[in-house]
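I am attaching a structure below and will ask some questions about it afterwards.
One protein chain is absent from this view; the other protein chains keep their places.
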Amino acid sequence: MKIGVFICHCGNNISAAVGVELVARHALRLPGVVCAHTIHHACSEPGQLLIQKCIREKGLNRVVIGACSPRVHEATFQRVLVQAGLNPYLLELANLREQCSWVHEDREAATRKAIDLIDMAVGKVARLQPLLSSKVDVNKRTLVIGGGIAGIQAALDVADSGHEVVLVERTPTIGGNMARMDKVFPTLDCSACILTPKMVELATHPNITLHTYSEVEQVSGFVGNFKVQIRKKARLVDMEKCTGCGACTLKCPIKAPAEFNLGLDKRGAVYIPFPQAVPHIPVIDKSICTYVLKKKCGLCQKICPTDAIAFEQQDEVLEEEFGAIIVATGYELMDWTVYGEYGHGKYKDVITSLQYERILSASGPTGGHIRRPSDGKEPEVIAIIACVGSRDAAHGRPYCSSVCCMYSAKYAMLTREHLPNSRVYIFYMDIRAYSKMYEEFVQRAQEKYGANYVRGRVSKVFERNGRLVLQGADTLLGQPVELEADLVVLAVGITGTASTIALAKKLNISHDEYGFLTESHPKLRPVESSTPGIFIAGACQSPKDIPLTVAQASSAASKVLGLISHDKLETSPLVAEVNIRRCVGCFRCLDVCPFSAIEEQVLRDGSKVARVNPALCQGCGLCSAICPPAAIALSGFTDDQLISQMEGLCSQNPV
Amino acid sequence: MSELLNELKEKVAGVLPKVTCFIGYGAGFDPLRVAPVFIRKTEDIDRLQWNRFCVHNLATYLPPHKYPPGFLFEADEKIGILLKGCDSRSVVQLLQEGIIDRRKLVIIGLPCWGMIDVTKLQGRIDINKVNRVELDEQTIMVFTNQAEVSADVSELLYDKCKACQHPNTLIYDEFMGEKRELTKDIEPFTQVSQLEQMGLSARAEFWDKQFARCIRCKACRNVCPLCYCQNQCLLDTRVPHWTKERVDAQSNRWFHLIRAFHLAGRCTDCGECARVCPMNIPINLLPMKMNQELFELFNWRAGTREGEKPPLMSFQLEEEKIS
Amino acid sequence: MNRTLKLNQVDDQFIKQIEQNSGQKLNNCYQCGKCTAGCPIAHSTEFPPHKIMRMLQLGIKEPVLASATIWLCLSCVTCTARCPKEVDLAHIMDSLRELAIKEGVTQARKQPIKLFEKLFLDAIKQHGKLYEMGTLARFNLLTLQPVKDLELLWPLLKKGKLKFTPESINDLEKLAQIFKSSQS
Amino acid sequence: MMTKDHKYRGPGGNPYLPRLATITKLYPETPNIISLHVALNDKKEMAGFSFEPGQVAQLSLFGAGESTFVINSAPKQKDYLQFSIMKAGEVTSAFHELSVGAQIGLRGPLGNCFPYHEFGKKNIILIAGGLGLAPLRPLMFHLLTERRKYADITLIYGARTPDDLCYLSDLDDWEDHGNVKIIRTIDREVPGWGYKVGFVPTIVSQVAPAPKNTVAVTCGPPIMIKFVLVELEKLGFEPHQIYTTLERRMKCGLGLCGRCNIGPKYVCIDGPVFSLAELKKLPNEM
Amino acid sequence: MPKSITQDKLADWLNRISQKYQLWASQEREGISLLSPYQPEAGFTLERIPQLSAKGVLFPQSECMLKYCYKKDPDNPEQTDLSLEGVEPHLKTVIWGIPPCDVAGINFFKHVFTGSGYHDPYFKARHSECLIVALACQQPETTCFCTAVGGSPVESPGADLLLTRIDHEYVVEAITPKGAELIDEDLFGMPEEKILKVVEQAKKSACKSLEAPFKLESLPVTADKMLKVFESPHWKEATRACISCGICTFICPTCYCFNMADEAQGMCGERLRCWDACMFPGYTLEASGHNPRLAKFQRYRNRLSHKFSYLITNNQVLGCTGCGRCIKECPAGIDMRRIIAHLLKEV
Partner (left out) sequence: MQPEPRIIGFLCHWCSYAGADMAGTSRMKQPASVRIVRLPCTGRINPLLPLKALMDGADGVLISGCHPGDCHYREGNLYARRKLELLHRFLPFVGIEPKRLRYVWVSASEGARWQTIVEEFTQQVRELNQTLEGYPSEGGKASFSNEDNVSSSEDKSF
């Protein structure tokens, strides 16, 4: 063991408060220390060269540097070791600046502490072992899950940089919720006008493979090397042959509520979800098609000019490999029927915001004319109730859905444009219009479009004389109010989806209780999931409007590009390692590992022990803290090293 | 008692064809003691005993980790076992930890009225010279060549039995006799509270004295059904160097603290560690204190609810009782 | 006032009238309350200014016209000066007073306010500035409460805040012109 | 054979006390084996230190502990003793961290030795695996000093991979200058390996040395020894023709601490060298 | 000639001994009797056999064998010097009031640690300056079987003094001259003739009360027989309940296995020898992971074979004094008497 100790003056940042010469002299008394020097600036070139010279000349095999925080220069000094031919993990830094000289005034006390810190570092460094980071190949393909605007944007960004992308969409078409929208705030431009070109671009992009009507079934592997099983559900329509003429959809005698229009109208058993759908190819709903169920009908098959109806088609499971995954599974509206007070689905004219989007949409069930569902009449008074399923702890939705304020204002404007004589009332709690041009948008709704904002939640909606009566309050006035309305639009809160939760389990990424995916760090790693190599974009992470969704999607794409720009990934060697001789197979480590990095391994004698997948391990050390026989150790922070570090403090001679 | 014993023998005779070995109690070296027996043949069933001395927690023989397959049982052996209420907690805990396989276990359960702590007779009579014992529900008469003494059974019960919370086997395939109802609520952690009436330094001194006696025979660890690390026990290793070789109060204390922390949330209060201690150190108090705190913090009692995650293996973002 | 307010029965006419008379968009008010926060009389009135605004937005007519607020308003214009949405609230108050007078919504209780206004304006007309002593004395006598506020007399005098004799501005001519033009 | 009166007395007559020694040279033998040259600090003691092939010594690294290693330098080598240490437990790992000049403790020589004086005029076949060559190395040196006394000498030496073979230069030397037939083998085929491939016992059966007028000495991992013994007996070797050295966990090296026994025999004082005939008399407790 | 001392004077006697010697006597602690350094205020007891045998006085559970110190000169940091210091204990000791089976244990140690092989200097130093006062055992416990292994409850060769209690009086026989020196005339009297007769009587009945659980033939035959039953399935059968703890070995008067380990404190430290137990699974575990005695029956077999065979072969001494502690304290109720008896019947 040959330990070299280097104490940095850091100009006089350290030496002003710490007797660095004394500390260096003390270090020479410690076991294994063969040289100790002070350096003016250890991080400077001369400083680095001195350290390297000592390593070479004295044959040092461990290095302690007393300087600034390891958060500042650990990487610098690790490189110094590497350049001198030493393993970079044989280094221990003692923080003599941030945690000593800068915070202590009493020179003697600071020097004594510095000596202790060096004792501890020497204690620990003596137990350090060389560590080798392993390298894994990086697969350059990217999987994007979800074909809404987030998925589309992310896929295009990655594909545009020349990398291969596979996009998997659960429904028969891409477009997601944005495709349902009529106009979008804050500019009120047409959603379809900005979205459909992107959809087409995606479908025709040479680097993108699109799997609609498909689901991710199983995911294994780790960053750079994911293996994914994708189930392509049988459309029963041959995508090669079909020209998308839509003749079949017109002939189909079966009718079912149209998902795309949220049940506001019906579609056939063979249908194209909406006119701009991509791919523009029908799908047959196996659950209602009488041919599928009873082998009767088959009209579509008869009428199809290209013989594209393929009842014999089976689900197909693809096995693909990817280096990175972007999850962009979007959102749903929460189940508002828990609000019995709002009519429980009893009143046809109490509708959700997304339904209203369809009613407003020119391609929607009413052809863009505002007519209420019950009798098709134009409503005169339209009430919008905000925060239905948002900011409501009692219904388990304490968070803000963040877009309702904006689209409520949008509805007010669009409604007034469609029906200039209508009155629009918006029952709200607060207006959250924080982004660029948003506040102005809301103001415009009030000032230019005469939207009536009533601050207060509606307590009840009931029917009286054929009209819907809203019982509310005007908290600004401090008075209960009542409104008779013809159409009530609920600004229903946004929630994560059950299918996202199921997917999160497959991907082993974490999600919160509402079904939103959890980012790795709320501020600094907002698009990384908890699992390396898996990124998140859009409303599957939290309620989000379109601009933010697109921004996050591009951000996720850039993270992916950063990842796959490497041919090999170096995994940190500061990961847990199992000493299989000591492991007794209690698997407590497996239970607590937040990253599912631990698995069972069966030894030749049949006994089961734990094994760490170093590519998945993040090095938190929970496993080694819970392992009773200390069989699993976190490299760089083993019990042995920490004990030795503490003993360094407890057993050495004072000054 | 004798009725139960007969029922037990019948039950075991019924169970034996299904298992390769039945673990029960048999005669010990004197009338005050019993010893675990491993019944493999029908003719051995008569060796079984059931009396007020059957204190051993037989669950300790179950974890395959403790005894490598082939040395106590073969890997595929199905085992029958007699479990008292308190002992069954150990089995539940072992099942919870995934250490034993319920399918390879046939459990005979019964009600228990508490076991006699023969050391409580010491002082009234030399228990190492006893050659005859007469016992009924309430009274015990003990004879040596020179003396005899009679005592009230309820006074002689183990402390754990006096604080018994689970008089009936919690998990079983067959149950003998009628379940015993607890007549009143008993504070389960009395022994802990007694010690806590001392001041801080008095407590330190108390433990110093206790641990000074410890000879580190490791019987406390080895008898514990939850201590199944065996060879790999942290207390037997020098890398990492947690424990010191020297046997003195300081390092003995450390030895027992390590064990207590390894049992935190897992100890089922069977008290075997204290029972087997040849130096009469109340070692069970350390894990029992953990149990008390874990009960207060998380309403957790190890070995009473299979399938529930132990408190130190789980968390809440907002902890109800931790600020 | 605590009856449930029926939003459907909004007095559109009233809203239009006020908006026209004052030249203000009532919907521009977003109820931040800064008007009330700065209003010197807000503490002593049933409907502080922002609430008046809210009532106007909802077309609530009678209570507004009958409220003391519109009369107590000092026209100090702090509300207007500070409104982040540039609503000229003082102007709206004027319009409300006008409308109230026009519609005859003046209750007995409110008489002294009118009287006070008259006496106040008389003093200004006469001196070009306020003659506190004279105006107050006349007001108290005319409202048959001669000893009202008498306890304040000595402290105010001592501090030189009150003068027995009126002071006048220099160019009373011009003032007379202003009055004249405003009445025309 | 070594007699028991050749006892290690220790400083002050305390056989538990090591003599102080210095590491004079240190070099890697394989990726996890190092060889050390150790010289007693007392020059006189060093000069007077004599041992027989097969004997062991206890090396102390104070703070880490003491461990038993076979002395594998030539018995004639008087200025240092060589030991080879495989990284396995606490003590051996600590030894791997040492540098030249490090101070250690040494107790020895301990144990018995190979009965080479009974080997005269005989063919000698040495069979070793991995670091099992260490005990045979001093024996080989000794045999070569009196090469004419013995008939054919063959060494079958195997390891897992070419990297795990120890004392490579010695092997060449013995082959080139010592009139020793050397058969090298590794467990599994590796490109560029010009010698045999297969486990040592298999190679023994392939080479099939004739038992007549031959003694076999084998050392290596327990499992290798076990199967080599089987092979040798199959070839017709009598138990008294076969010698092996045993490894057991030892502490005191004096027959007192009581853990290295096989039946009534202690590996530390009655061994480590045993003939198969002796072993057969002992309870089967390998 | 035997002397006698009355019970009330024992404390005085002990106080006097403790002036000149380190005196070990039994003390009552937490319901067990423990041989401890004598402190007048703590008193003493002769009521029960001490929980642990007396071996710990001469062979302490942890004992410093040597101290070492690495020293560094800051001016020459690459050189580290080492100094060693052996620690040999020299202390005049009296062990007082132990039963003959424990004295037999010390005799056993003498054979093994200072016999024909290497001598143990630590034991030797302690033993050479140690006097033993034995107490005849008149009411053996249910686990006692000293007579079966060649001992006697009432005679104590190897002791320096032997006490026999008759009511409130203790008759003291000096076995060695050194022992006689412990008898201070003023505290002792001459026992009456009839008392001496009572002593004889009591001794006889004590011997009679002990039933031998097995009969041993000569030592070599025993050694041979035990070797022959090495492969008996009974070893496994009889030790199923064993929990592999160290109670039987630690409380045994003859178990002497030990471990040596260093404890460092900074640059200095000590080499300790601590009791070890062949019943621990890790006892023979090698660094390679190989364990020649992996199963508990193998360890138990080794322990009893050691006592009843190997020690006879190597040291001509039987490794059991019949104190019965291992039976009494076994957490699993294993009774070695039954096992020996069973095995001896197999051959």
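Here the chain labels run A, B, C, D and E in written order, and each chain numbers its own residues starting at 1.
Please note the rule applied: contacts are C-beta pairs under 8 Å (C-beta built on N, C-alpha and C of every residue); 3 or more make two chains touch, one makes a residue touch a chain.
Treat the numbers as computed from the prediction; the structure is a model and nothing was measured.
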Option touching the unshown chain, where E:Ser36, E:Ser232 or E:Thr313 are the choices: E:Ser36
Contacting the left-out chain in the complete assembly, out of A:Glu105, A:Glu240, A:Glu312 or A:Asp605: A:Glu105
Contact residue for the chain not shown (choose from E:Val87, E:Ala125 or E:Val198): E:Val87
Candidates A:Thr142, A:Ser214 or A:Ser624 - the one touching the absent chain: A:Ser624
Touching the absent chain when the full complex is considered, from B:Ile81, B:Ala163 or B:Leu294: B:Leu294
Missing-partner contacts on chain A, residue numbers: 69-72, 95, 97-100, 102-106, 109-110, 112-113, 116-117, 120, 510, 518, 521-522, 530, 574, 592, 594-595, 618-622, 624-626, 634, 637, 639, 642-643, 645-647, 649-651, 653-654
Footprint left on chain B by the chain that the document does not show: 192, 195-196, 200-208, 212-213, 242, 247-250, 253-254, 257-258, 260-261, 264, 285-286, 289-290, 293-294, 297-298, 311-312, 315-319, 322
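The rule is short, and it goes like this: only the chains that are shown with their structure count from here on.
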Set of chains whose contacts include both chain E and chain A: B, D
Furthest chain, CA centroid comparison against chain C: D
A-B or A-D - the one linked by more C-beta pairs in contact: A-B
CA centroid of chain B to CA centroid of chain D, Å: 49
Whole-Å gap separating chain A and chain C, where each centre is the average of the chain's CA atoms: 58
Chain B and chain C: spacing of chain centres that average the CA atoms, whole Å: 88
Residue list for chain B, restricted to those that touch at least two other chains: 230, 238-239
Interface hub residues of chain E, defined as touching at least two other chains: 70, 78, 80, 259, 261, 285
Contact set on chain A toward chain D in their complex: 1-2, 59, 126
Residues of chain C defined as touching chain A within the complex: 1-2, 4-8, 25, 27-28, 30-31, 50-51, 54-55, 57-58
Residue numbers on chain E that touch chain B, as the complex places them: 29-32, 34, 47-49, 51-52, 61-62, 139-143, 209, 240-241, 243-247, 249-251, 259, 261, 263, 272, 274-275, 277, 280-282, 285, 291, 294-297, 327-329, 331-335
